[in-house]
Every structure is written in C-alpha cells, then in structure tokens.
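Of the protein chains in this complex, one is absent; all others appear in place.
Showing chain A:
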Amino acid sequence: MAFYLTYLIIGIVLFGFIAGFTLFAVYSERKIAGFVQDRLGPMETGKYGSLQTLADILKLIQKEFITPSAADNILFAAAPVIIFVAVFLGFAVMPWAPGMAPSALNLGLFYVLAIISVDAIGLLMAGWGSNNKFSLLGSMRAVAQIVSYEIPAGIALISVVMIAQSLNLQEIALNQGIKAASPQLFIGLWDVSGIGGILAWNVFQAPHLLLAYVIFFIASLAECNRAPFDIPEAESELVGGFHTEYGGLRFAFIFLAEYAMMFLVAMIGVVVFLGAWNTPLPNIGALKLADWTTGLVWGIFWTLSKTLLVVGVQMWIRWTLPRLRADQLMSLCWKVLTPLAFLCMAISGIWRVWVMV
C-alpha cells in the first residue's frame, strides 16, 4: 500500500514541477522575446508582469470545452491527454541527483526515446480529430518532422552510448564525474578520473561527441516543434497547426506538453552529454571543488541549472532564427544531420576499439 502511495506522490511531485516549470518558462519566454526585440514583455499583471502566466492559466481553466460539430469526439478529447502523458512518462526515468531517479531503468534511454515517439500519435489524433484542413496539415507536418528527426537524434545518442557502454541513464550520469567506476579520458588522452568536473563530461570524452551533441540539440529542437522547426504550428500559414481547434484546459495541456517536452529533451541532452548531476568544477590539487559540490542537493541544483540553461538557449534560438521551409527541414535532416550522426557513430566504434582499450 505504502508502495503505491510513493508512486502517487512521485507522480504528483513531477506533475507539480512540470506545471510550475511551464508557468515559469512561458513567462521567461515572453520576457526573452521582449528583450530580444527591444520590448519589455508582460509588465502589467503583478510586479514586472510576474503573475501574467498565473492569470493565463486561471483563464484557461475557467473556459468551456468546445468541440467542433464536425470533429471526431473521441480522438479530439483523447489527443491532449495522450500528447501530455507521452511526455510526462518520459520524466519517469530521468535522474535528478546521485541515487535519485523516479525509476532507474536499465533501458532508460531507450525507454525515453520510445515513449517520446508516442507524442507523434497524439499530434496526429489532434489533427485528424479536429476535422480541419489546417489542423490536419499541421499534424502531418509534425509527424513527418518528429519521425524524421528521431533518426539523427537517436543515432547521436547511440554514439554516446557506445562510449558510455550503458543505456541506464543513472549509470551514464555516474560515469561522467568523480563517482565513476571506470576511468575517464579527456579527449581520449588524459585520465581525469578523480579530477572530474567539466573535463569528465561525455561531450569532452571524445572530440566527435561535441558534434554529436550539436546534432542531438538541433534534432531535439525539431522534436519538440520549436522554432526554427515550428512548421507544424506555423502561425502565419496554418493558423495554429494541430491545436487550432483547441481551447481551455485542453489547449493548456497541449501547451504544458510542449514546454514539458522542451525540458525533457534539454534534460536528456544534459544527462547524456553534459554531465547530468555532476558538477562542472574539477578537483584542482588540494582544492577539492568537485568533491565539495557533489551530493543530493547539489545534484538537483546542477541538473536543474544546466537544463534551464539549455532551455534558455532553445528560447534564444527561437527568437533569432526564422522558420525553415518544409523541404529545407527535410533536407537538413536527411542530407546533413543523419550522415553526420552516422559518421559520429562510426567514429565512436573506432574510438571504443582503438582509443579506449
């Protein structure tokens, strides 16, 4: 009984975190957008507009459920739930601190990639269920994009997994710091086990992993439908894309899923490439910076701050780059990112056999 209670509490805590993060992220996104464009962003609700998103969500909660008469009722109602649950379940295996993860699956990384893919079905249901040509076009684009970009993202992750030799996210995290069981080599030359810090992160384990991270980052932008890859909801062409017909709480859940997805892909990148909960500060002689800044609270702090930094970069990119055309999007994926990801994977194999012996 107490077992199930823990499950429930963890679920509720995670949901609360995602909801809180979404409120914060929407606010910061609007502020960043404002500053980048020499505006102020929200200023009226609360001090510096800080209560703006709270007011927004209160408005959305109060709104009526409107289903278009031509819509497919079941698909239309189920889609936001599936979209959100698919992303929410991804958080189940993400490690937060040493020894702290909702579930330390052996196949953690594989599970995350698999469960994120369910998102595409939800998007297609939303588009098809709306019975609206713009929604359908948007969801077709979304699915084409997500399915395509899963390939470079997945292969970039595989090239790390070949170096890390594990699919367990907690183990991948552990091997990037001072607590690692196996020795780590900075760019394959300098043994940094015991020194840790930024030098032991996976991106610096081998030079090609930096490229792998760039590939993964670009592909992850496309997977969560963020600009410059936001053609599924392209406001100027498709009204709102797959969520055109949604309003109220259903729209809120689609929005929640979008921001949760941003956090999730940023967190996957952080866990797999950027040292997870490990500190960026290395041990320098008697100055045991890495030892001092490793622990449960520190772990949560590092995970959160690194992930929020990556989310900040996603927002920065969104307000800089214009949207790609659909054909440009596909050619970037299939002609550039996928071959480069394969190259990374090949180098990883060679690296494993010749350098890391």
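Note that in this section a residue touches a chain if its C-beta (ideal position, glycine included) is under 8 Å from a C-beta of that chain, and two chains touch if they have at least 3 such contacts; residues count from 1.
Convention: contacts and distances are computed from a predicted model.
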| item | value |
| --- | --- |
| Missing subunit (named according to UniProt) among the choices "Sugar ABC transporter substrate-binding protein", "4Fe-4S ferredoxin", "TonB-dependent receptor" or "Permease" | "4Fe-4S ferredoxin" |
| Hidden-chain contact residue, picked from the options A:Phe24, A:Phe251, A:Phe301 or A:Trp319 | A:Trp319 |
| Residue of A:Gly34, A:Pro102, A:Gly194 or A:Gly247 touching the missing chain in the full complex | A:Gly34 |
| Residues in chain A touching the chain absent from view | 32, 34-40, 43, 316-317, 319-321, 332, 335-336 |
